[in-house]
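Note that one protein chain is taken out, while the other chains of the complex remain in position.
When the chains are written out, they are named A and B in that same order, and each has its own residue count from 1.
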Amino acid sequence: MAGKPRNRQAAVADAGLAKMNDGRERREDKLSKLCATLVAAVAAALSAAPLRAAEAVKIGVLMPLTGNAAAAGQASKAAVEIAAEIVNGKHPELGNLPLATTEGLPNVGVAKVELVFVDHQGNPSLAQQLATRLITQDKVQALLGAYQSSCSFTATAVAERYGIPFLVGDSAALNITGRGFKWVFRTTPIASDYAATYMRFFDDMKKEGKKIASIAVVNENTDYGTSVADSIEAAAKTSNMPVAIRIPYSASSTDVSAQVLQLKEKQPDVTIFISYTSDSILYIKGMKNLDYLPPMVIGDDTGFSDPSFIPAVADIAQGAMNRSAWDIGKPGTTTSKINDMYKAKTGRDLDDTSGRNMQGFFALAEAINRAGSTEPEKIRETLTRTDLKPDQLMMGYNGIKFDQTGQNILASTYLIQLKGKQYQLVWPQKAATASLDWPMKGWKH
Amino acid sequence: MKWGLLALASALLIYPFILTGPFYWDVGVTFLLAAISASAWNIVGGYAGQVSVGHSMFFGIGAYVPLLFYQLWGWPPVAGVPAGIVVSLLLAVAIGLPTFRLQGHYFSMATIAIAELIRIFVGTWDLVGAAIGLQGPAVGRAWWDLTFRSELPYYYIFLAVLGVVLYTTYELARSRFGYYLRAIKAGERAARSLGVPVRQTKLKALMLSATFTSVAGSLYAIKTGFIDPESGFGILVSVQMVIIAALGGAGTLLGPLVGALILVPLQTATNTFFGGGGSGLTYILYGGMIVLLARFEPGGMHELWDRIAPRLPRRSHAA
Partner (left out) sequence: MLLLQVIVGGLLLGAIYALFSSGLTLIWGMMNVINFAHGEFVMLGMYVALLVVVWIGGGPETFGFAAAFALFALGVCVYLSLIRHVMRGPMLAQILSTFGLALLLRYTAFWIFSANFVSLPQTSFSGTLNVAGILLPVPQLVAGVVAAALTIALHLLLTRTTLGSQLLAVAEDRSASMLMGIRPDRMQAIAWGLAGASAGIAGALMAMSYPWSPSVGETFGLTAFVVVTLGGFGSVPGAMYAGLIIGLVQALSAYWLGPIYKDIIVYALFAALLWLRPQGLMGKA
């Protein structure tokens, strides 16, 4: 770098360098003045953004409204908006659903619930920043979200720091409620719950004489698919259920025929798919194309529950099972009416994930109402004492009761089966509204 | 005394007291991180003209190693920062030697491919959390965990790092090494015939750039407390560095800073005003801006300023 020029070429270079540097320094000095002005201008512009005072009860909702998970985020947004309408308005036809019959939150001066949505785009750092904004600028009393586990991780840490209750409606990663936080609550079942459910289902089926000698697990390889698949493998090990093959794959694959052929080779009795929408459809079509019909296929929600799944593959996937805590139910039931409201707004049926967020919202609103106050500590305290019964819920949980880590210990899920153009609830027996077809018919019907 | 630089430094120093509150501080921290990353990229991408679109490989390493140290041995993440730099340097050498033989577009494509490869690989490697990623200490055990409750300490730490990066770049630019870089950017063959040690220079530039990028990644991981393959090694991380530097003026000292100054508030504002509506306008604007920039003003704001400045009323001043 600096040092005596070794030869004439370098000397010329250095001389030219000095001259260039001089001119550049003068220009850069001007540029720095420009920068300083810019900083001031930007600061002025940012501070002009209005600060909103806390009037109604405000709940911040973090969702991925753009990016790869936008479809799910938008669906959940619509669902939570409907839930707010139910709480804020009079809906006596919705029975035991908390706060449906009344207008607003009666114990908090009939305050209306106001939702503040933010789009974290699936970016955990942005989720962190937006949680900060919601709490310090928008002055929300509670938070709900955030779909991707990575975003829930960072956003809940912010809530914990500021002492604002955060209710996780849908993220499945185990560690969200495993960090010793006091302010984080989760109503949805987690990966290990799902794994346990599947094992119980297999036990029931074996008792009925169905052959389940081995299973296969096919999972998309982001945090969702990986955590559920890991849990299933762990549960299968303790239940002595052999896993014939585990196939992690990238959800953006164009072609999955190689994977289908691997399955065809191993011939598992049940294949569990932990997939997003496009890949779920690809697999079903691939299985038909390659003439591979396993005795049973179970989709782990998500892809199999997406509104575009049934229209795309209903004819060739008859009898495919899915896990869901949401069942539309017979016409006239509370759940069916909720679905009608959602369908009127979006044109589609309510899906399980959005339903779980909606349920999370109801739990939150119910607790705020029971606390009779908008003070975060009081809300948190009432949340710890939440005890909702199954008939007060829209989802099929056994209730809502949080343990000391904030996890709902009564969270559970159904298994549903595709019959015709709809899923019917087939397991557990006591909640079933239709009989279980085994093996699945697929395209042979 | 360079009044402009002084004004700039002062503005940055007192910004948290002009716009107070954790949210604005967080925006400030985001801005500083963007400026650091883009300035780091600038060394090899701007000054030397080697347009790497895979710099996330260094960012990701810098982010993962500290959190890995925490996960495996419970060490404070900051202890892993030097190790992150070392791994990044090794990668820079391993990549630089074969890849710098490639010209222009080939080089860029190679960097993209390698960054993607690393991203996918990390996503399957259980040791580093595979697809789930790694977390930092949820609650700080002591001050050296650097998990501050407020954004303010992060702001000043990041500002100090930015200062170091800019100062290094400044000294670099006015040295003979900087001259070599510019010669290479203007034309490699000509530079070689002038006696410029092209390969060594490019490699050194990459190594320096990788070091600072790695530090930026470490800062990100320490502040966010979380890293996964997408946020560490994703292509948008690389693209953002390039865009910010280009917007302000790649190959200039303050270009990346100006770029960050424009882009970060713009992103925050569009997210605030349109975000809840979810139309994805931010990235459409992003894309449109980049196309316009490339088409009309590839030199970025710096070049635009250079063209406008002479026309502004002059004031004589001593150098």
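One rule holds in what follows: contacts are C-beta pairs under 8 Å (C-beta built on N, C-alpha and C of every residue); 3 or more make two chains touch, one makes a residue touch a chain.
This one's a predicted model, so the numbers in the text were calculated from it and none came from an experiment.
Visitor: Of the residues B:His105, B:Arg189 or B:Arg311, which one touches the chain left out of the display?
Guide: That would be B:His105, which touches the missing chain.
Visitor: Looking at B:Trp25, B:Tyr286 or B:Trp305, which makes contact with the chain not pictured?
Guide: B:Tyr286
Visitor: Using the touch definition from the top, which of A:Val39, A:Ala244 or A:Ile281 touches the missing chain?
Guide: In the complete complex, the chain left out is touched by residue A:Ile281.
Visitor: Considering the whole complex rather than only what is displayed, give the residues of chain B touching the chain that is not shown.
Guide: 45-46, 49, 51, 53, 98-99, 101-102, 104-106, 108-110, 112-114, 116-117, 120-121, 123-124, 235, 239, 242-243, 246, 250, 279-281, 283-284, 286-291, 293-295, 298-299
Visitor: Take the complete complex as the reference. Which residues in chain A touch the chain that isn't displayed?
Guide: 66-71, 74, 221, 247-250, 252-259, 261-262, 264-265, 277-278, 281-282, 285, 288-291, 306, 308, 312
Rule of thumb we're sticking to: only the chains that are shown with their structure count from here on.
Visitor: Centre to centre, by mean C-alpha position, how many angstrom separate chain A and chain B?
Guide: Their C-alpha centroids are separated by 31 Å.
Visitor: What residues on chain B touch chain A, complex-wise?
Guide: Of all residues in chain B, those touching chain A are 2-5, 7-8, 10-12, 15, 18-19, 21-24, 26-27, 30, 120, 123-124, 130-133, 135, 138-139, 149, 151, 172-179, 194-195, 220, 224-226, 228, 230-231, 252-254, 257-258, 261-262, 265, 268-269, 271-272, 275-280, 282-283, 302, 305-306, 309, 319.
Visitor: Note which residues of chain A are touching chain B in the complex, please.
Guide: Its residues touching chain B are 1-3, 9-10, 13-14, 16-17, 21-22, 24-36, 38-40, 42-43, 45-47, 49, 65-67, 70, 73-74, 77, 116-119, 121-126, 128-130, 132-133, 135-137, 149-150, 153-154, 157, 160-161, 173, 175, 179-181, 221-223, 225-227, 248, 250.
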